[in-house]
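Note that this complex is displayed minus one protein chain, with the remaining chains in position.
Here the chain labels run A, B and C in written order, and each chain numbers its own residues starting at 1.
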Amino acid sequence: MKPLTREQMAWRAAQDLPEGAFVNLGIGIPTLAASYVPADREVIFHSENGILGLGAKPEPGMEDENLIDAGKNYTTLITGGVFVHHADAFLMIRGGHLDVSLLGAFEVSEAGDLANWTTEDPAFPPGVGGAMDLAVGAKEIRVIMDHTDKKGNPRILRHCSLPLTAAGCVKRIYTNLAVIDVTPHGLFVVEMVDGMTLEKLQAITEPELQLANSWQALAPPAAIAA
Amino acid sequence: MKPLTREQMAWRAAQDLPEGAFVNLGIGIPTLAASYVPADREVIFHSENGILGLGAKPEPGMEDENLIDAGKNYTTLITGGVFVHHADAFLMIRGGHLDVSLLGAFEVSEAGDLANWTTEDPAFPPGVGGAMDLAVGAKEIRVIMDHTDKKGNPRILRHCSLPLTAAGCVKRIYTNLAVIDVTPHGLFVVEMVDGMTLEKLQAITEPELQLANSWQALAPPAAIAA
Amino acid sequence: MIDKQVKTLADAVAGVKDGATVLVAGFGAVGVADDLLEALHEQGARDLVIVANNAGNGDHGLARLLNSGRVRKVICSYPRSGDYSAFLNAYRAKTLELELVPQGTISERMRCHAAGLGGFFSPVSAGTKLADGKETREIDGRLHVFEKPLKGDIALLRADKADRWGNLTYIKSARNFNPVMAMAADLSVVQVNEMVELGSLDPEAVVTPSIFVDRVVVVGANP
Partner (left out) sequence: MIDKQVKTLADAVAGVKDGATVLVAGFGAVGVADDLLEALHEQGARDLVIVANNAGNGDHGLARLLNSGRVRKVICSYPRSGDYSAFLNAYRAKTLELELVPQGTISERMRCHAAGLGGFFSPVSAGTKLADGKETREIDGRLHVFEKPLKGDIALLRADKADRWGNLTYIKSARNFNPVMAMAADLSVVQVNEMVELGSLDPEAVVTPSIFVDRVVVVGANP
């Protein structure tokens, strides 16, 4: 059984972004998803600092000092993209104008509660950024995260142990082992990596998992960086 | 004793608009004030439909069908003027960004209450337009109106008889007979037309008037249309 | 490939249901999507709630909907504008409900919905008849009225140029309510003078970004 790499997780999430969707990609793995949108689809990426139509990383030497993304990395604007001011960028987020918000997370509960803004490390000041705005506003909130923490403890929990970002918001979780839908009837596994079983997955997941009737293999194409 | 004409009232109000002021002119007599700003002063007029930098009426034949003022008359944009959308135009109004809002009125009370939106004529639907927004937002609210109604009854009252537009907002009243300041210590006559006395003015004004120590003649130059 | 352009005015207003709330942009006769309003008349939806600054002029566009008895309620600031006989007749016949809202409050309530907020306190109308029955609160010594978000099922908009994504620019004061109504409806439909190539609108000068627009129809240059 081979867990997905970060790139493969991003690839998987990207496959679910439909033609014409407006999407915000959170900092970290979600950002990588931009590269894996199928070539025949137009998906428009939103950046909280005021960009609608975020493009790829600029070629070396082509960086524009006035053009950065939410992660403060140099970026580009695609044809048709526009600039807006900050309050309008968050009106788009909070007002349900984005089709998908793809976020990183520390923990997700079986009710779809999301914890992704603080680990409560007393040595450092907390920072929330746009996490809470992104977690309430989009038409659909999806999470990308490793299935367990570094010690192998579950991150999909009955109740989040860390402070919440927002309650009951997550609809789909992409992990390095599975794709799981959060529904009013519980958590449904819709895809698992080759060699994974519901039993093994359940062992590293706190709340009860059910296998969707239509479940299938989670199998990125060989070309996606391993 | 010669009451001021509409043009002369507008002229008088215009003299108080300082260099660099942002001003909204209400429909009716206030609109006329734009023509009487002293030539050496730059005053920037705001129109509620989304214009900052309203200009003069266009020359005949030069009307632009996409450029009207709040009174729905053709207008022009002065050099430096810009267009904004409606919510931003009213953010300017309500948020205290305008220096002066110059309004018409039916009645003003001694406390500065303003009634200028409805006469409660049952035969017609009420209309409020931007009256209530304009009456609360500007740094200073000033009124232009005839001193009495057509029957000679006072329009400056102890309490407004018509429904209020906003309470306690008016700071200065320009009538066809006088200029009156509304202060926490009562109404002060700061200017009167030639031949007017405090006694005569009081007879057509409901609340008590006081004569400002520094009062002077209200005397438009002969050139202003009589 | 994203392409929001539809071929006909009928396509542009397809699917409007009876009882729908329709945001009608424009101020006076400027920036009004008259052709979309005529198309909505053809489409036939009834029992409509109209949100607009004014309440129709003559017997075309919004006034025609009023004259045809398609409108249940008008939310506006100033019905008495131009030839408003269509409104006046229905108002006097008591076949039409009027919700009179201060002009800035109309657009702010729509922006409130657009921004995903639950309502706001405004000093406008506090202490007046138009605040009757509304929740009030004193904030920093000043009376405020609680105003609720206002959303449309459909917005009928008029712009100058659009690209295939639906980015929009306007002409002068025809901008007025269009940008805020575009943000506040589930379905935003716009009639434009001209379609332009994607990328030909200045990214710094697009007024309504594509995310707020669903359907675009070209009606030809202004008369």
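Following the convention adopted for this analysis, a contact is a pair of C-beta atoms (placed from the backbone, for glycine too) under 8 Å apart; a residue touches a chain by one contact, two chains touch by 3 or more.
For clarity, every value in this text was computed on a predicted model and none was experimentally measured.
Novice: Identify the visible chains that the left-out chain touches across the whole complex.
Specialist: Among the chains that are shown, those touched by the missing chain are A, B, C.
Novice: Using the touch definition up top, pick the residue from C:81, C:122 or C:210 that touches the left-out chain.
Specialist: Reading the full complex, the residue touching the unseen chain is C:122.
Novice: Quick one: say which of A:8, A:109, A:165 or A:205 touches the chain that got left out.
Specialist: Looking across A:8, A:109, A:165 or A:205, the contact with the absent chain belongs to A:165.
Novice: Pick out the residues on chain C that sit against the missing chain.
Specialist: 108, 112, 115-123, 137, 139-140, 142, 144, 169-170, 172, 202-205, 207
Novice: By the contact criterion defined above, which parts of chain A meet the unshown chain? Give residue numbers in ascending order.
Specialist: 47-51, 64-68, 72, 77, 83-87, 89-90, 93-94, 124-133, 136-137, 163-167
Novice: Spell out the interface residues on chain B facing the chain that's missing from view.
Specialist: For chain B, the residues touching the absent chain are 19-20, 22, 42, 44, 46, 52-53, 77, 79-84, 90-98, 136-137.
The definition used in the following text is that only the chains that are shown with their structure count from here on.
Novice: Treat each pair of touching chains as one step and give the shortest count from chain A to chain B.
Specialist: Step count on the best path from chain A to chain B: 2.
Novice: From the C-alpha centres, identify the chain that is farthest from chain C.
Specialist: In terms of C-alpha centroids, the chain at the greatest distance from chain C is A.
Novice: From the mean C-alpha coordinate of chain A to that of chain B, what's the distance rounded to whole Å?
Specialist: Centre separation, chain A to chain B: 56 Å.
Novice: For chain B and chain C, let me know how many angstrom lie between their CA-based centres, rounded off.
Specialist: 30
Novice: Could you tell me the distance, in whole angstrom, between the mean C-alpha positions of chain A and chain C?
Specialist: 35
Novice: Got the chain B residues that touch at least 2 other chains?
Specialist: Residues: none.
Novice: Give me the residue numbers in chain C that touch at least two other chains, ranges are fine.
Specialist: 111, in rising order.
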